[in-house]
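One chain of protein is taken out of this complex; the other chains stay put.
Up next, chain A:
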Amino acid sequence: MNVKDQVIAIIAEQALLEPSDVTLDSTPSDLGIDSLGLVEAIFAIEETFDISVPFNANDPTEGDFDISSVAKIIEGIEKLKAGQAA
């Protein structure tokens, strides 16, 4: 599985949806993921990709990690993977 499919699988599991229901332009709240669900999804992302995601539930927009859509999340992970592998 590539990063995109893995992320969609994680988000789908969190949202109790089929991966086919998760589109790239969905936002976490479109999918019914609340702040606690988001924290859990980010944990799964960190474990899956062995990266550390800067995310503070008090201010989700504070870090560099953009969670505004599935596509942005995938983009952020690609960036972190490249940066943290180096």
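Operating definition for what follows: contacts are C-beta pairs under 8 Å (C-beta built on N, C-alpha and C of every residue); 3 or more make two chains touch, one makes a residue touch a chain; residues count from 1.
In this text, contacts and distances are computed from a predicted model.
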{"item": "\"Putrescine transport system permease PotI\", \"Extracellular solute-binding protein\", \"Nodulation protein E\" or \"MMPL family transporter\" - which is the UniProt name of the missing chain", "value": "\"Nodulation protein E\""}
{"item": "Residues from chain A at the interface with the omitted partner, ascending", "value": "34-36, 39, 42-43, 52, 55-59, 62"}
